[in-house]
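Just one protein chain is left out here, and the rest sit where they should.
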Amino acid sequence: MAGAEVTEVAVVGGGPAGLSAALAARQAGAKVIVVDENAAPGGQLRKQIHKFFGSKEHHAGRRGFRIAEELVAACREQGVELWTDTLAYGIFDHTLGIVRGGTASTLAARSIVLATGASENALAFPGCTLPGVMGAGAAQTFINLHRVLPGRRALIVGAGNVGLIITYQLLQAGAEVLGVVEAAPRIGGYAVHAAKIRRAGVPIYTRHTVLNAAGHGELEEVTIAALDENGWPIAGSERTFAIDLLCLAVGLTPLTELAWQAGCLFEYCGPLGGHVPLHSEDMETTVPGLFVAGDMAGVEEASTALEEGRLAGLAAAAYAGYRSPNLEEEKAAARERLQALRSGPFGEGRYLAHEEIVRRWLKWRDAR
Amino acid sequence: MEGRPVAVIECPEEIPCNPCETACPQGAIQIGNPITRRPRLDAARCTGCGLCVAACPGLAIFLVKEEADTAEVTFPYEFLPLPQVGDVVTAVGREGQPLGAARVVAVRQVRTSDGTWLVTLAVPRALSSEVRGMRRL
Amino acid sequence: MRVEEHPILGPLPKTETVWIEVDGKKIPARAGEPIAAALLAAGIRVFRTTHRRGEPRGPFCAVGRCTDCVMTVDGVPNVRTCVTPVREGMKIETQRGLGRWPELK
Amino acid sequence: MKAPDVVVVGGGVIGTAVTYYLAKQGADVLLLERSELGGETSSACDGFVILQSKSPGVHLALALASAELYRNLAAELDWDIEYKNCGGLIVIEREEEMPAMRTFMSKQQAIGLDVRLLSGEEVRRLEPALAPYIAGATYSPQDSQVNPLQVVLGFAQAAARLGARVCQGMPLQTLRRTGARVGAVVAGGEEIPAGAVVLCTGVFTPEILAPLGVDLPIRPRRGQLVVTEPAPPMVRHIFLCARYIAAKYHPELLAAAEDEALRLGVGLALEQTESGGFLIGSTREFVGWDKRTTPGGIREIVRHATRILPALAQLNAIRTFAGLRPYTPDGLPFLGPVPGWENLYLAAGHEGDGIALAPITGRLMAELILTGHTSFPLEDFAVERFSCGKEQGGRLKVTP
Partner (left out) sequence: MNDDDVIICRCEEITKGEIRRAIQAGATTFKAIKKFTRAGMGLCQGRTCRRLILQILAQETGQTPGQLLPGSYRPPTRPVPLAALKGEKP
């Protein structure tokens, strides 16, 4: 076929999971190509300007965009091919349909790692389609990547880590943030992130919801209200803010399109953000030779994405015939670090969820 | 601890994070295994160097120095414009509430800063455990 | 509005300025940035009006997924402005509904 | 469950049509759909009610009768099926194809189809988007289009209003035999006594009939399609190409071809739907039950379509999909009783004509089941026209 390319390991997605997988597979000796639809590799790390949690292995204490730079540099140094502006438009057995330089072609690989990340959830309320209402990640892209403020006076929906971080970053970029609206009775994100924005004077309205957004042609005001025990708005508690930016930070969903197309088996898993492909401890799906890593295998954090990527990369290389000399030790170490990242009150739910996904994968394998 | 700055760690949750432990040249902060354990400070070994303040991804570490009836509170600061030494600013508490005017006595960066400034305010000793930042300029 | 100074990212790096035309009006853009960024920087927030209800829309996801920010670019409708870089002399139009397509011939 | 007069198995366009016309005649009908209405072939096809593509003979005659029913169907069903009497073109790419098309057309004219041959210049006047090299086209103002999904829903909703019970998520488990009759059907764990049973199960019919000793030559034939973004109206007609006719009636000519497009059986089937999107097909491939699209299939469809209508190249594809068409060796569906059974009927095997032939199929099957005879002769569609199972001792018919 015209324009068809072949590699040993193909990785879809150049974020933390994908780059980490590529690096691990390359170090094991495989020829690796990473395809990424964006103009530059690094994924969401590129717009993260805060310092990361985790440990030294996860570049903790480094700012996200710097971690991206380091990973990309390491990949280049090791000879990983990074194909940016390249869309994986479909997967057909062990072949990716790609669009590169305005032309469709294929990229066949012995093994494939899908590391396509997650997408922001939408929220529906009257006025939610007005210009000025956007995903929190969208606002983050504009301010940190493109250096443009999409609004001057903002309100944030969602007090998870994403909402709290965006609030802080909007302040850093010079916007005013009038508050964070959270439907739950408590803040979902880390206390330290909440503390940062509280110190900066941003109130967090827990047990509140957005009633509507309004404006002539674009967002001008948003009305919120307190919620009662049953989650219904309390009459008389309405409060209206004159703003021009409403950021929605109401969770992420694993971006699993390609895994569905490939015929992977899935399981719905609330703590991981939705349907996730069943996968083994090595991150192999129910399609032999197809691996997953990062948010698309269950929404977590960049640090876990790096470790999952490493596991998937090692296993994908082994599948392609390149066993790292210390394969089992390396995998064991990565799993141990993953388990540590998934301990504590925030991580435990995700730990159990992943255990369950792996258990289901084993059940599938045994039934075969 | 009278007369020398000591770190105050306000990290209330078990989250997977240990750069403070790694940053401390004195080994005064311990997290260990698993990584989600909360940091413990050995105040006797703390020299108040501020490396942990700048390294903490949660901006949850402060320095407090108490002497006679005054105190100096150091906090991480990542906004523009930066205050200048000698400026009088509004000190704020954990909820961002104003706690009165305070003089800026130091604005510096350390090895672990990468953009994070350490701002030190002189405040009344009674407010040393209240003041945790300043109103943005 | 441009974020000229940033406490972490530093001053806005100098880049070449390219000029694009939006509904006949020339606006400056930073070379390589997506159309949507240039428009927001110029204070333009309504990118299109919808096909059925004629309602205004602007950027929503900023990563090329939701297609809410599409405009007619150099005569081609439905261009995702959040992932399409500016080019000198590019002609961008607010898209009304499905957009005006060039005659099929 | 109350015993219905007729159990219809399969909720595609044929099953819902049969259900509707039975209910319209006053029968108590139960429709069993194993997953959801229009979930298989009927939601993976174009919406052509095209007459020109039908082989001259009973096939075309049946299609003409069906087209007549479509005229008032939306009003009758009280459902917007997006019917448009837009006219159709069969594009002729090469001069060499002209004689064959002329013959094909004149036979159709003899049966009463309004169809004429246009020169390249004439057809480009009708559709300026056609490429300059196009040699000509046959044109029929009688060709129309509908939205297949809405036809399925329209039939089902109207049938339900007439009292039919439409059960989704009810796979047929067993046909219970009582002498020469189906005594009951077992579905969803329930044994349902039935007066008569109609299988409208398309590509799945052979596997249902095999245990009954009936060997039916229906084979799944994959058709891949590409959907574009919605655009304002850019073309007015529905389009086939002359190669489609060849792909449909002479697969043996294409199978040996070197050209990948021909090997995949690519023949143009193109329409701009009510929503503004273009539906562009299609391949015709025997690949078993594989319903995936392929990079090669997509590419060849797009190459073929953009060669004929070059301006399409500027449009974005937003979706590709494939459906399995119930192929029969003679291109005609099976309509009639299953030999050896008194109350078991078949309406399956329409290949790419399911949408076009649905109304007449529904009406004739209702007539057959409820009265024993039909207003249109169904001999040519008889189930036993190919060598059927041993116990039926069916007659073998030589097909044109």
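Think of it as A, B, C and D in the order they're written, each chain with its own count starting at 1.
Basically, contacts are C-beta pairs under 8 Å (C-beta built on N, C-alpha and C of every residue); 3 or more make two chains touch, one makes a residue touch a chain.
Every value quoted in this text rests on a predicted model; they were computed, and no experiment measured them.
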Partner chains on view for the chain not depicted: A, C, D
Hidden partner chain, touching residue among D:25, D:85, D:119 or D:316: D:316
Contact with the hidden chain (one of A:201, A:217 or A:233): A:233
Residue touching the undisplayed chain, where the options are A:10, A:23 or A:88: A:88
Option from D:228, D:328 or D:361 whose C-beta touches the chain left out: D:228
Chain C residues that touch the omitted chain in the full complex: 50-53, 55, 57, 60-61, 64-68, 70, 78, 80
Touching residues (missing chain, whole complex) on chain D: 36-39, 43, 149-150, 152-153, 157, 166, 168, 226, 228-230, 275, 293, 298-299, 302-303, 305-306, 312-321
Footprint left on chain A by the chain that the document does not show: 1-3, 37, 87-90, 97, 99, 102-105, 119, 121-126, 128-129, 232-233, 253, 256-258, 260-261, 267-268, 270, 274-275
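Convention: only the chains that are shown with their structure count from here on.
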Chain occupying the most central position, where position means C-alpha average: A
Rounded Å distance between chain A and chain D, as computed from the means of their C-alpha atoms: 44
Set of chain C residues in contact with two or more other chains: 6-8
Shared interface positions of chain A, touching two or more other chains: 63, 172, 174
Contacting chain pairs - touch in the sense defined above: A-B, A-C, A-D, B-C, C-D
Parts of chain D lying in touch with chain C, wherever the complex brings them together: 128-129, 229-232, 234-235, 276, 309, 311, 314, 316
Partner chain A, residues of chain C touching it in the complex: 1-3, 6-9, 12, 30, 32-34, 36-37, 40-41, 45-47, 55-65, 68, 82-83, 85
List of chain A residues in touch with chain B within their complex: 50-56, 60-63, 66, 171-172, 174, 190-193, 195-196, 198-202, 303, 339-347
